[in-house]
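Take this structure, written in structure tokens, and hold onto it; I'll ask about it next.
Here the complex is missing a single protein chain, while all its other protein chains stay put.
Moving on, here comes chain A:
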Amino acid sequence: MKIGALIRLALIALLLALVLRPEWFTWAFAPFAPPGGPVIYTRASLLSLALSHLGLVALASTASTLIAVTLAVLVTRPAGAAFRPLSRTITNIGQTFPPVAVLALAVPALGFGAGPTLVALFLYGLLPIFENAMTGLSTLPPATMEAARGIGLSRWQRLVRVELPLAMPVILTGIRLSVVISLGTATIGSTVAARTLGEIIIAGLLTNNTAFVLQGGLIVGLFAVLIYDALVQLETYLSWRLGARRARG
């Protein structure tokens, strides 16, 4: 556990240094740059690219979470039951669509830039969250639900105070899957002119400059791994709190 925390801190420090002070790493990337070519990507500030990248993912993931959880709540109510098989079919089929294909197909419909990337991230992000929210909301312990009904909670109170908190760890897993996919897809978004960290990798690929590729790859990879890890920690904490509350109650 302690080693884990140390590694985490070291990785965060490395990531911050790579983004804020890229010139510190000139010695490390120099062997990969073409002779006489630039070693460190300077066409845009790495910080602005990182912020724009994370902003896109955060915006898309928030929107997907809101819509997907709302849809999952609607489908798990008695009135929405008729749509349950259909929604399951849609999530199954939708998830076989490659994220890159969704991104590429958004371009003819919406043009280039951040717009299609945002829409593709949003649409693809819906599926894992919806799937997990539906699983979480439809596999609640019947005894707990009966008790909630028994103490006279209204439908809305049951949803907000019992069902959603109980389903939260499963929903969070869905959000984590969706965020990880979004981070990766946003990287490819730079091929459709969205401002993301993928720009560095693409620039490296176009000019045969492996130093850029490596630099961009390391930054994106570190971001993904650290965000994934942070969300896992959050899930563990929430399930622990849920368990603790249940034990106390």
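Observations, loosely collected:
Following the convention adopted for this analysis, a contact is a pair of C-beta atoms (placed from the backbone, for glycine too) under 8 Å apart; a residue touches a chain by one contact, two chains touch by 3 or more; residues count from 1.
The rule is short, and it goes like this: contacts and distances are computed from a predicted model.
Matching "Glutamate-binding protein", "Circularly permuted ATP-grasp type 2 domain-containing protein", "ABC transporter permease" or "tRNA A-37 threonylcarbamoyl transferase component Bud32" against the UniProt entry of the left-out chain gives the name "ABC transporter permease".
When the omitted chain is restored, the residue from A:Pro22, A:Gly174 or A:Gly204 that touches it is A:Gly204.
Among A:Ile40, A:Val100, A:Val119 or A:Leu242, only A:Val100 touches the chain that is left out of the view. On the side of chain A, the interface with the absent chain consists of residues 32, 82-83, 85-86, 88-90, 92-93, 95-101, 104-105, 107-109, 112, 180, 183-184, 187-188, 191-192, 198, 201-202, 204-205, 210, 213-214, 216-218, 220-221, 224-225, 228, using the contact rule stated above.
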